[in-house]
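Quick one: the structure is below, questions incoming.
Heads up, one of the protein chains got dropped from this complex, but the rest are sitting where they should.
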Amino acid sequence: MSRVPEAFEDGPAFIPYLAVGDPDYESSLEYVEALERGGADLIELGLPFSEPIAEGPTIQSAVVRSLEGGMTPTRFFEFVEELDVDVPLVCMTYYNLIYQYGDEPGPRPFVEKAAEVGIDGFVVPDLPAEEAGPLREACDEFDRDLVFIVAPTTRGERLERIMDQVSGYVYVQARLGVTGAQEDVSDQTGQSLDRLAQWDVPKAVGFGIKTGEHAANIVAGGADGIIVGSALVDIVAEGHENGDSAAEVADRLETKARELKDGALRGVEQRVPHPERQ
Amino acid sequence: MSRVPEAFEDGPAFIPYLAVGDPDYESSLEYVEALERGGADLIELGLPFSEPIAEGPTIQSAVVRSLEGGMTPTRFFEFVEELDVDVPLVCMTYYNLIYQYGDEPGPRPFVEKAAEVGIDGFVVPDLPAEEAGPLREACDEFDRDLVFIVAPTTRGERLERIMDQVSGYVYVQARLGVTGAQEDVSDQTGQSLDRLAQWDVPKAVGFGIKTGEHAANIVAGGADGIIVGSALVDIVAEGHENGDSAAEVADRLETKARELKDGALRGVEQRVPHPERQ
Amino acid sequence: GKFGDYGGQYVPEALMPAIEELEDAYERYVLENEDGFMDEFRRRLRDFGGRPTPLQRADRLSERYDREVYLKREDLVHGGAHKLNNALGQVLLAKYMGKERIVAETGAGQHGTATAMAAAHLDIPCEIYMGKRDINRQRPNVFRMRINGAEVNPVTVGRGTLKEAISETMRDWATTVETTHYVIGSVVGPHPFPSMVRDFQSVISKEARKQSREQFGGLPDSVLACAGGGSNTMGAFANFVDDEGVDLYAVEAGGSSLDVDEEKGVAPNSASLSTGGDGILHGARTKLLQDRDGQIMESHSVSSGLDYAGVGPELAYLVDERRVIPVNVDDDAALEAFHRLSQEEGIIPALETAHAFAYLHEEYENLGETVVVNVSGRGDKDLESVIEETSKRNIPNAPDMSMFQGGL
Partner (left out) sequence: GKFGDYGGQYVPEALMPAIEELEDAYERYVLENEDGFMDEFRRRLRDFGGRPTPLQRADRLSERYDREVYLKREDLVHGGAHKLNNALGQVLLAKYMGKERIVAETGAGQHGTATAMAAAHLDIPCEIYMGKRDINRQRPNVFRMRINGAEVNPVTVGRGTLKEAISETMRDWATTVETTHYVIGSVVGPHPFPSMVRDFQSVISKEARKQSREQFGGLPDSVLACAGGGSNTMGAFANFVDDEGVDLYAVEAGGSSLDVDEEKGVAPNSASLSTGGDGILHGARTKLLQDRDGQIMESHSVSSGLDYAGVGPELAYLVDERRVIPVNVDDDAALEAFHRLSQEEGIIPALETAHAFAYLHEEYENLGETVVVNVSGRGDKDLESVIEETSKRNIPNAPDMSMFQGGL
């Protein structure tokens, strides 16, 4: 049974992302745990793929560090098993790794193993709804959630096709582009939330959220959760470059997480009733 | 009146060549005079042209030295006037210099001036009989000789066309190729002399004659004269490179000239009656 | 959008609307010639591109191999390779679609130069992503792009080769998708690219088929084309696929060895059709070089134009269907073939192309009476690599390399 819905039960969900194994397995364990301490309601764990076509430079670099540190799907599952956190976990990776895992072709072995180690759901940036059939089936079989990304450009039939398959939450891409920290939180976010209003699944907004202020704005605008990746990966990268201890970096992550979580909570209070979104 | 016939009056003619102004005007004067002392019967004076397409590397280099020393047609004529030798002089140069000289287009001004300073005839390596009309006319007007080169490949009608226009002597090219010292004296020489036997003009053989031995062989083979260029230019070049005095180089030229002249004279004694050449 | 199980559209959601828009444009303009698109495309291919290219009998190769060898001369296309067929088609399509900007990736630089030329010709701004390592291997091509007015963006991530450049271009496209068209350089990527690029390139086999009938009164027994991503391959094969008597050989880069080093994630070859497994890369399901986890391997080839871990999904399908025969030759054989064609036919081929000739050399006895080899590009761009790679090997027919010291 996926625990994803729990994340959205008590107000806005703060959903941090880290690439597992960045910069190494042990530090990464500490970092993920620090995120929970900082208030994470759900954690997206990145399983690095060699061709991360949807990522910006920050997360690309994290992927390179992790792969160079020997991260593999098998190690990833060991990591999840070893991880001492209580919040729901979503695995974010590219479809080829899911497809290749195990003895039979297709996504079933990966999902089975993931379910076994405690992964609650999946986000697969290079798997649009059209190609998602087999993975959706495996998720159903093992009672996992399949999160889809909705872009500012996603409209009409495409949106319906995605919303037919999504479960857990919908990942609302705040603006066009790839993952990465950026100052502005786009107007496109509000429009996307408007389009999604008719569906009853939680809407978590990601791409470009760096500060508590951003988080508050996004939640005030109607989001059910915020997803933050690059701003956290930046902290890992900086610590790695400066040779800081894992504990120091973990502290910083926890602080940043708390800022973001607090921002999200503040956002709820700033919400104004929206005429078009009932 | 051209003095060229005098060169062939007393047995085989020794005809040396030097590029005028190589390596400088003053030395060049000494060198030419040394050739006369060494026994020259006629001297070919090279007026350097910037594109000496018929010359090998030895004479090309002489041309470069002379041009860099400032040699021009005007200086050439001054040189001839200043020269203190009594033998006939033939100017060897390319047609463009002849063509451009003076105020009117065509070869007449050059020939007029050359006649005035004491040049008796001309050899123009890039002027075949077909193009020689205007120069032939000018030579007739000023009573100068026009020497033509006959190559081993010159036969039939071409040969007749040349022999119709030649005067002074015919320059028999001993072998194919460009000017330059080479060990063998070709069989082609004998065949060329055979072809030329019916004409009553002196036959001087050039290309590749380096030693008295060569000279003797050529004359023994029926030549009326020998033309030597590269072997002498080599002496000038070597002296120039070694920084030897002009007097030293002049002595060497005189010695070499004497060797060649003596060889030519020896050749007369070695002549055997030739059945085909009566 | 599928070739059996291969193909598909495995791309970020943000790109899907653009891909659907492209799919629509492909169907209307390319398949249905709306607004006379295909007429204009064919006219520009002729006048700007220099088509048709000859099908030339190779006299000395024919004698050497004792059969009729014909060359499809794509090296004579403007820019020096078949690449313009596709680049011109896509840039023109972008204009018809009202796009304002072109992006493209390039490996060996041939697709980048072709795209830069097409974009200059059609007056649309153009940016080319190119791996830093490839930039260093193919400087003349970089300069050509710049001189044609294109921006060249170095990609420093990873190994700095084609696959990183593709990923980077996808990222650009994901950000700028509303105004920008991404000109993919081969029959790879999400649908409709593999079909569309094949259609633009199929002019090669359309001409070759007609020329075969005119010049030797029939069809060839075999068609050989080198295969990296596979655009010249599909272009050379497309119109022969239904001719069962014509054997189609996709000649891949065997590199230095067909073995792989799983530990290092390195395949010292680019033979994804011959040795690769089913997987998803750059938007499509296809055959690719990957480790057991599904991580993409570093591929290798003496020819940077073939140096790619994937291959067009349609080729993967045609190989599974046994319609296309996947073969490969190693780096040494390709270099030897490069020198052979240069010396014996007076045609300096691209190193990519040389692979097809190396296979001809090795297996001519099994190729039938009449063989068509696709000369996918010329080799001017490869001079530096050829000098370097030849110098470190013992290539029996290489010219004396001493005068090449010091490079270009």
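By written order: A, B and C. Residues from 1 in each chain.
Everything below uses one rule, namely that a contact is a pair of C-beta atoms (placed from the backbone, for glycine too) under 8 Å apart; a residue touches a chain by one contact, two chains touch by 3 or more.
Predicted, not measured: the structure shown is a model, and the values here were computed from it.
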Chain not shown, its touching partners among those shown
B, C
Would you indicate which residue among C:13, C:134, C:345 or C:389 is in contact with the undisplayed chain?
C:345
Check the options B:131, B:164, B:187 or B:248 and report the residue that touches the missing chain.
B:131
Of B:7, B:20, B:35 or B:54, the residue in touch with the unshown chain:
B:54
In the whole complex, not just what's shown, which of C:116, C:155, C:223 or C:319 touches the removed chain?
C:116
Considering the whole complex, not just the chains shown, which residues of chain B touch the missing one?
49-57, 60, 64, 67, 72-74, 94-97, 99-101, 105, 125-128, 130-131, 148-155, 158, 162, 173, 176-178
Just checking the interface: what residues of chain C touch the absent partner chain?
46-48, 50, 53-57, 60, 73, 75-76, 78, 80, 116-123, 139-140, 142-144, 146-149, 152, 339, 342-348, 379-380, 383-384, 386-387, 399, 403-404, 408
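Here is the rule we go by: only the chains that are shown with their structure count from here on.
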Suppose each chain is reduced to the average of its Cα coordinates; what separation in Å results between chain B and chain C?
65
Just the number, please: Cα centre separation of chain A and chain B in whole Å.
96
Whole-Å distance, C-alpha centre of chain A to that of chain C, is 37
Using the touch definition from the top, which residues of chain C touch two or more other chains?
none
Numbers and ranges of chain A residues touching at least 2 other chains
none
